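This view holds just a subset of the chains, kept in their places.
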Amino acid sequence: MPDLTQRLTELEAEMARQRDHLEIRQLIASYGPMVDTALDLPRASRVAELWTEDGVYDIGAVGSKSGRAEIAHAYEARHFRQAREGICHVMGPPFVQLNGDHATALNYSCVFRPDGENRFYAWRVAANKWELSRVEGRWLVKRRTNRLMNGDSEALAMLGVVDAMVETGDRSPD
Amino acid sequence: MPDLTQRLTELEAEMARQRDHLEIRQLIASYGPMVDTALDLPRASRVAELWTEDGVYDIGAVGSKSGRAEIAHAYEARHFRQAREGICHVMGPPFVQLNGDHATALNYSCVFRPDGENRFYAWRVAANKWELSRVEGRWLVKRRTNRLMNGDSEALAMLGVVDAMVETGDRSPD
């Protein structure tokens, strides 16, 4: 039955591709609820576990944090207080390009905070580039770069790779 | 051909899992356009059909509504008027955990309203927990809990389940 086997093998490959897209979307969708309930260091450490052991979170003017411990501590300075007041990291839908055990995703994040009664304001509207790796079967963040969308030329240069990503589409594993 | 049969059976299970994720995303994505065009009770009743017959919509300070009729009437007090002025329920991407014929999704909702010319403001930025059930093959809302992200401790407690959801991942049907 070579024909059935061939069709089955192609289906398995396409299914695995769609599963990777789904899991990467899940990873990015989990960030908001995790970070916005991180009121203390133990919970911030859970957020940091979305990164690889040697992962990097490059937050522009806020600095670049390397490794899970540094990423967890990055939330200490002001985030724990903000989370008690209410803060809401809403993600835009990611555009994702797979490349075997690696992937790149681009999306926007809008961070809302309360603005008096019955009103919220967008504090940070930023572009994100997520460089992801599959580690022991699980997608993790290798490097996340975040830049405010306030005319910052780095934000525009970072997002501009979208053209090439759209043209190439997903790449097969080598 | 036990090997092909086994591979096919595994593919069918994974395909069904991905279909459930897709349909739940579709359900949540339909809410905004449905509710924002609900100018009267007949259309609000269509929105309420996204819930199970005995479904609950717990809207915090606005109250908790049980059953489709009560949910439809919940929109009468102010929503019909707001919909005529323009109101926009924008959903954030959901994080979803399947558990057989049940599922839980967490996401944010941002409700925008006009704020003079060429400007809109975020009126309600809220966390949502969607408890979903498959009824006669269709995913419906069994209970939706909505809490403003203004430091409300209930919102933070509700969202905090995300850690356990991320750790467990989808569960298989029993």
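Letters A and B mark the chains in the order given here, with residues in each chain numbered from 1 onward.
Please note the rule applied: a residue touches a chain if its C-beta (ideal position, glycine included) is under 8 Å from a C-beta of that chain, and two chains touch if they have at least 3 such contacts.
Model, not experiment: these values are computed from the prediction.
Asker: Let me spell it out: one sequence, repeated, and 2 copies placed. What is the copy number of the whole complex?
Answerer: 3
Note that in this section only the chains that are shown with their structure count from here on.
Asker: Just how far, in Å, is the C-alpha centre of subunit B from the one of subunit A?
Answerer: The separation of the two C-alpha centroids amounts to 22 Å.
Asker: Mind pulling up the subunit A residues that touch subunit B in the complex?
Answerer: Within the complex, subunit A contacts subunit B at residues 1, 4-5, 8, 11-12, 15, 18-19, 22, 25-26, 28-30, 32-34, 36-37, 39, 43, 46, 83-88, 90-93, 110, 112, 114, 118-122.
Asker: Under the stated contact criterion, what part of subunit B meets subunit A in this complex?
Answerer: That would be residues 1, 4, 7-8, 11, 14-15, 18, 21, 92-96, 106-108, 110, 121-125, 127, 148-152, 155-156, 159-160, 162-163, 165-166 of subunit B.
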